[in-house]
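Omission of a single protein chain aside, the complex is shown with its protein chains in their original locations.
Order of writing sets the labels: A and B. Residues in every chain begin at 1.
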Amino acid sequence: MAVETDVSQDGKKLTIKIKGRFDFGKHQAFREAYERQPRRPDAVIVDLQEVTYLDSSALGMLLLLRDHAGGDEADVRVVHANCDVRKILAISNFDKLFDIS
Amino acid sequence: MADMHIDHKVLSDLREIMEDGYLQLVQTFLDDSERRLGQLHAARSAVELGAAAHSFKGSSSNMGAVALATLCQELEDKARHPPLLGIEDLINRIDLEFAEVQRFYRAEHHRISAG
Partner (left out) sequence: MADELGLTVLVAEDGAVDRLLLAQIVRRQGHEVFTAENGQQAVDVFKARRPQLVLLDALMPVMDGFEAARQIKALAGETLVPIIFLTALNEEQALVRCLEAGGDDFLAKPYSAVILAAKIRAMDRLRRLQATVLDQRDQIARHHHHLLNEQRVAKAVFDKVAHSGCLDAPNIRFLQSPYALFNGDLMLAALTPSGDMRVLLGDFTGHGLPAAVGAMPLAEVFYGMTAKGYGMAQVLREMNAKLKRILPGDMFCCALLVNLSMQRGAVEVWNGGMPDGFLLSTGGKVLSALSSRHLPLGVLGAEQFDDQTEVWPLAPGERLLLMSDGVLETADDQERLFGEQRLRAVLADNRNPALLFDELLDALQRFGGRARDDVSLCDIRMLGAQLPQPMAMLPQDLGRCSAMDWSLNFDVRGESLRRFNPVPYLVQLLQEIHGLRSSAGTLYSVLSELYSNALEHGVLGLDSRLKCDAPGFADYYQERARRLQVIEEGYVRINLAVEPLAAGGRLKVEVRDSGEGFDVQRVLAQPLPEQGLSGRGMALVRRLSTVARWTEGGRCAHVEFIW
């Protein structure tokens, strides 16, 4: 599965893991990952460890996720991003909106 | 006698498939096969002989004349590998076998037209 989800025991933490190219092809699967949850999690973790490529449509998808998770009040973390991915996130200053590590 | 010369499974399939056209098929075979035998005898080269044997083999097998078809196959193979040893003998055996087949199908023709 190119987009995997995992919910913590207490249902408060949702982890979405992307594999391969994070581009428009993942649009549907990514949305379903967070829209299909029965209750809104307190924190969402987007794991990019196995992401090989990321483009502006991925940035857009992250924005939609953030809106869905509560907008400015949302706790969305982007983790395990490699060097190239971090550079893309940095140029767009997405670290002002997401916790990136 | 018919068992050695005609495959009865093929025969019954033929009757079933052709339905009302069975008579016409038999007639066509009788006419066609005589002509082919003539071609065989008239062949002047190995190539012609091989071709004639090949065609005769096809229609024979379709009519269930398995022994005849086998002989034709033999003739076709031989014609491809000169010198042509024992050709005369083989052609004779074909003549004999064909006579049996012809006899059978003439009887068939008679049976159907009368019936």
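In this text, contacts are C-beta pairs under 8 Å (C-beta built on N, C-alpha and C of every residue); 3 or more make two chains touch, one makes a residue touch a chain.
Everything numeric in this text was worked out from a predicted model, so none of it was measured.
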Subject >> For the chain not depicted, the shown chains it touches >> reply: A, B
Original post:
From the list A:Asp6, A:Glu35 or A:Asp67, which touches the chain that is not on show?
Top reply: A:Asp67
**OP:** Can you list, in ascending order, the chain B residues touching the missing chain?
**Re:** 10, 13-14, 17-19, 21, 24-25, 28-29, 31-33, 51, 54-55, 57-59, 61-64
Original post:
In the full complex, which residues of chain A touch the absent chain?
Top reply: 56-57, 59-61, 63-64, 67, 72, 91-94, 96-97
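By our rule, only the chains that are shown with their structure count from here on.
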Subject >> Euclidean distance of C-alpha centroids - chain A vs chain B, Å >> reply: 79
